[in-house]
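Every protein chain except one is present and positioned as in the full complex.
For clarity, chains are labelled A, B, C and D in written order, and residue numbers in each chain start from 1.
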Amino acid sequence: MSTLAFESRPRGALAGRLGDRLMLGAVVALALLWITPLVWVLCLSFKPNAFLEQHTDVLFSPPFTLQNYTNILQTSAVGGWLVNSLIVSIGQTLLTLMIASLAGYGFARTEFPGKRYVYVICLCGLAVPEQALVIPLHHIFATLDWHNTYGALILPRLASPFGVYLMTQYFKAVPVEIEEAALLDNASRFKVFWRVVLPLSLPAQATLAIFTFLSAWNDYLWPLVSASKPEMYTLTIGLASTQGNFAQSEGIGYLMAQAIFAGLPIFVLYLFFQKYIVAAVAGTAVR
Amino acid sequence: RTEITLSRFFGACDAEYGKVNDVSKASGECGIITTLVNQFNATNKEDIVVKPQIIEWSPYYTQLDARILSRDVPTISVMHEAVLGDYVKRNLVEPLDDGFKSVGIDKNDFTPHAHRGVTFGDKTYALPFDTHSWLWHINVNLFKKAGLVDANGKPILPKTPDELLAQAKQFKDKTGLPYFAVPIANESAAQTRTFYTWVYQQNGTLFPNGPTKIDLHTPAATNALTLYDKLMKAGDITPGLDYGAANQAFENGKAGVLMCGTWVIEDFTNLSNKPGSALANGYDVVPFPNLFQKKAVWADGHSWVMLKGGAKDEKTRHAALVFLKFLYDHDGDWARTGHLPARQSVITSAAFSALPHRDAIKEISSTGYALPNTVPRQFAIQQIVGEEISNMLSTGKSVADVQKEAEQRTNALLAR
Amino acid sequence: MTGIRLSGVTKRYGDTEVITGLDLDIHSGEFLVFLGPSGCGKSTLLRMIAGLETVSDGQISIGERRVNEQPPGKRGVAMVFQHYALYPHMTVYDNMAFGLRNTGVNAGEVDRRINEAARMLELGTLLQRRPAQLSGGQRQRVAIGRAVVKEPEAFLFDEPLSNLDAALRNRTRLELARIHQRLHATMVFVTHDQVEAMTLATRIVVMNRGRIEQIGAPLDIYRRPATRFVAGFIGAPAMNFIDVERAGENGGRLTVALPFDSVTVPTAVATSSLPAGKLTLGVRAEHVVLDPQGPITGRAEVIERLGDRSLAHVSLPNGQLIVAELPRERELETGDEVRLSLDAAHLHLFDETGAAYHGL
Amino acid sequence: MTGIRLSGVTKRYGDTEVITGLDLDIHSGEFLVFLGPSGCGKSTLLRMIAGLETVSDGQISIGERRVNEQPPGKRGVAMVFQHYALYPHMTVYDNMAFGLRNTGVNAGEVDRRINEAARMLELGTLLQRRPAQLSGGQRQRVAIGRAVVKEPEAFLFDEPLSNLDAALRNRTRLELARIHQRLHATMVFVTHDQVEAMTLATRIVVMNRGRIEQIGAPLDIYRRPATRFVAGFIGAPAMNFIDVERAGENGGRLTVALPFDSVTVPTAVATSSLPAGKLTLGVRAEHVVLDPQGPITGRAEVIERLGDRSLAHVSLPNGQLIVAELPRERELETGDEVRLSLDAAHLHLFDETGAAYHGL
């Protein structure tokens, strides 16, 4: 009833109270701690590398330069890597959302023979470390001659039970009554899922989207061994490949600029989805 | 039109050198190799195109292995001489003797160190490109302050371990600073290099019982470790530095000597030309001073190999060889990175001697040593040994423990 | 147009049996109203018919089909939930359109039906709101609208008017009656409002504790309740019950003695129909007559003035309270002494098992 | 024991103003009932008093304190939500205990109060269930119980009995009245049920579109509605309205002409009090008398038999329908011709602005 009465949330109404202030104060203080290294990264990215070889503790005084960024942008392959990363990350995100949401719904809200066992087996997959799979997967993809394709970059992560687990848990909190209403409204099981349960779990969807995108975007080991052709590099691998052998001491500014450059798309995506994460769009179900 | 792929590290620098076709205009590892390739692509007469495939240095071999496994092999790859043996032993590398002959590469011109590095049995498996090694970079300004310079203003260097300890003490007393800066934190290679050097200087060997069994209890090994330990305990090594911090400390005048490689010579030289810096007019670099019986220092080299399956046909193979010849011809240009050339004729050339400090270090091409190339998994051994020595330096682990554990770990590795 | 048949339907939640072997034939096109105390299983029954709750035992058929295993969407029924269950993320319009779009009704028709429903439910201005922005009654109307637009073969209404004001409830009731006539749909309707039950129902089913107490036409249920439970449950104020003794007979009809002042009252119940054992007399407030010549004396304890009528709670000599409806012109004050008579034709008798006996 | 004072209270959602400058004094210990059509702002008002909704403008004081900024918990009120808002993860017992434990009431007392409430609300056997395992009416009773156990200074009830059956509703109503007497708490009660309003209220507030139409004692509101809106809203069936002309005067009282058959009807309204302009006559069903000598002729179109009474919808010569309550003994069939008279003493007149004029 009170979508607009957010101010009237108990915590809002109490905003004036000391406890609330203290808490907020603490979080703001923590936020300052959090932001310091970030600001530092930003500042370093605007400094000449040669200067940084000797000084990494001077933030706001000159010299400043845009060289690090122009270096990135002038790397001829960067555009292609960016596109690769986008294709892989978006593809992986969309597919994961689809597969995980479907499975999550299946596990959370439907019955079929053997469901519990299948679910438990799927959850056990959570415990499989990525490192246990890299070599076998590489071998399998090599046998199939699939390396250096988008498919090879996208597919392996789809098997992650994380999304399924996440969606299952969130779907369980969607009120059953609303789903019942939809079933009576002649909606097929799939339609119930698609038109009713999915929209009601938007915050969870947004969260999973950001998670998946983030891990796909920053993924390193798999693209490294799977995409050996520079034109198939993702941004992470590509940018790393441009580093000289001693970049960690000689190219700090350049590295920081790379970080900003590579992090920006995720951050933008986050800002875009953030409104779903705390939005009360789905809000509270009406019963 | 023949296309060959060139898999390498050294980074990419399109922004600065993407369009430069003249190697003489470039500097730095990345700049020089990039322009070399550009120049070759622009000038070769056989319509050969070299396509570089660049990868970050640290996972380079992981990716290379993966490529071999998925039969996606580059025509030419860069490879450290230290690991070349592993690939040769698995029969993954093409022998190049015939090819060298066909394009006019003369392996007799290879320096002794380079020759040792690329030859297995009687076959040559790679084109050596350089010798890189481990040096003392010296802040002469601080040495002056410590009273450790001779009449010509040249730094006075120790000749025995005891002299080293004494001079280091003097240095510290006079300047209040530690003698050495060495990367210790998060670093193992540096320790191994220094350690190997001091073992080689004693004519020692680490593999007296064959290539799959290390022995760290030889007197040579014990001496080397003990010296290192003493220096640390005496406060002659700045604690806690990682690679970047060690360089920073040296550049900012926080230590007298930096143990580091050939690849930083150029940077420091530039810095010494900058008034106001701690190194201004006071930088010198020398090979590791001989503290024991003979001049010797750890050295490794970059080389170019043709992995089996990389050249799909004779035409490609030929093109690759043509490119190798081009690299061979331009070995002198590469030497501007600070690395020593792999060709004797270049080392003796006037052009090379004209480069700053090169005269002082060119002896390394003959005093440089490496593990016997029959020893497998040299990087892994370097990692384990270095790690254990780092433990000694950073946590005070005893020499005996280091010897025991490094030996155990290495031998377990080699047994697998 | 399809009837619904329940046979031996039982529902258990774990150990608790909430519906017990229930048999019921709902005729095609009928308007059947369920009445029963809170928690007696009305919603559960509706939900089972709709297919939202499994049947623990027994069979449900809609038309000729056994539907026990059919999914809800396939049963051709529309339901208004007691708690609405609106889609919080959809506008009112979309809430109503959802079911139609699912069955592929074309957009124009969807629009037409929704506008029609919105008009009849007075939701016209709210079509673009979300449920969270509606008042309770408005939500309830959306829930009704959602069912109505589907024009299904059978409607299941679970207390659909409980949150509406009297005037609106009246209007909506009329609209529902009209829809019923237009669509000839079968309607199953749960309500607590007796006016609703009386005016809408073809038949009323009175339930108690998961069983059916009585099925009948509205006035029958009111006038000839089958059991004491039904008699007490139907009608507001509730029927007055007085324990009585047999006092004689008058033309085959029993005369009973009230438990005080040795008052006897004639009834219209045939003596022969009655079993042995104790009897209880039942009489509705409107048949307790304020009569200066009446045999019963009492004192008005509470006067409830409801506007259109007034009720007097009169204490009898034995301390029991009896409710009488006051004639409109009659003014009475708390504490007044009154005399009452009972309308013999409308007296009911109940035996020990609760079975009822009526005069006419 | 504290009164509640609202002055100039306004509530806007974005652009929509749902409560407009409302002034109201709720006396300490009073039982105030809100009546009004769906969506008129009753729940919003309650929620503002409780502190769940911010006040866009104006002031709310409880006792002497201005509470606009006070958090809900500090206002000393208990509320029953229209949609219950039970804690789904707690048992019935814990739902009720939660508020008490929060204020440090000791366990014994908690137990005592809950058992007392459970008894009075007939929840005894359900205390260990979760809300999802309850029927609608049971949930509603838990919601009431949760408020009642707190024994607060003021209760806010938002349609608390809407899902209960008539019998239970009656009993609960009595219990609430009893609690009111015992605690002398201020009660604010929203309902759609006029019997509830009539029997419980000390005063009734009739709201319409965010404004107060009338405040008064129950019978006053019924008998002397201040506006045509109130007249039409209160009472079931709704009051009959007929447009009339002035036809003369009789002892200072206006006589009006009905719009057909040139029938004139005397009223008890003083002519002098009336403004110029058109007039509408209002008469309740119970004051439309079936009278063989009556001046009005009509035809019975629909007979609604509600058990305790019957209503005839009679069409007048001009086609308008008028509802008359049938005397109990009188049987009438659809289609019968009838004659009606209107009870002069109970006729109401409304001017063009809707203001009402009464006889007595």
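Criterion: a contact is a pair of C-beta atoms (placed from the backbone, for glycine too) under 8 Å apart; a residue touches a chain by one contact, two chains touch by 3 or more.
The rule we apply is simple: contacts and distances are computed from a predicted model.
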Per UniProt, the name of the complex member that is left out, chosen from "NADH-quinone oxidoreductase subunit J", "Carbohydrate ABC transporter membrane protein 1 (CUT1 family)", "Phenylacetate-CoA oxygenase subunit PaaI" or "Heme exporter protein D": "Carbohydrate ABC transporter membrane protein 1 (CUT1 family)"
Which is it among B:T43, B:T160 or B:N186 that touches the chain not included here? B:N186
Quick one: say which of D:G51, D:P218 or D:G282 touches the chain that got left out. D:G51
Chain not shown: contacting residue from C:E53, C:E153 or C:E196: C:E53
Even though one chain is hidden, which residues of chain B still touch it in the full complex? 59, 61-62, 65, 68-69, 86-87, 89-92, 185-188, 238-242, 244-245, 248-249, 252, 254, 377, 379-380, 383, 387, 390-391, 394-395, 397, 405, 408-409, 412-413, 416
Using the document's contact rule, name the residues of chain A that touch the chain not shown here. 1-2, 6, 9-14, 19, 23-24, 27-28, 31, 34-38, 40-41, 55-57, 98-100, 102-103, 105-113, 115, 118, 122-133, 135-137, 139-140, 155-156, 158-159, 161-162, 164-166, 169-170, 172-176, 179-180, 183, 189-190, 193, 201, 203-204, 206-207, 210-211, 214, 218, 220, 236, 240, 248, 252, 255-256, 258-259, 262-264, 266-267, 270-271, 274, 277-280, 282-285, 287
Given the full complex, what residues of chain D touch the hidden partner chain? 47, 50-52, 71-74, 77-79, 81, 83, 85-90, 98-99, 101-103, 130-132, 139, 146, 150
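In this section, only the chains that are shown with their structure count from here on.
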Report the inter-centroid distance (CA atoms only) between chain A and chain D in whole Å. 55
Take the average of all CA coordinates in chain B, do the same for chain C, and state the distance between these two points in whole angstrom. 95
Contacts with two or more other chains, residues of chain A listed in rising order: 1-2, 4, 286-287
Contacts with 2+ other chains: residues of chain D: 13, 43, 83
Residues of chain B touching chain A in the complex: 9-16, 18, 28-30, 52-57, 59, 62-63, 66-67, 69-72, 243-244, 247-248, 251-252, 263-264, 267, 277
Sites on chain C touched by chain D in the complex: 13, 35-39, 41-44, 82-83, 133-138, 141, 158-159, 162-170, 192-195, 198-199, 218-219, 222-223, 232-238, 284-286, 304-309, 325, 328
In the complex, the residues of chain A that touch chain C are 1-4, 175, 177-178, 180-189, 191, 195-196, 199-200, 202, 281-287
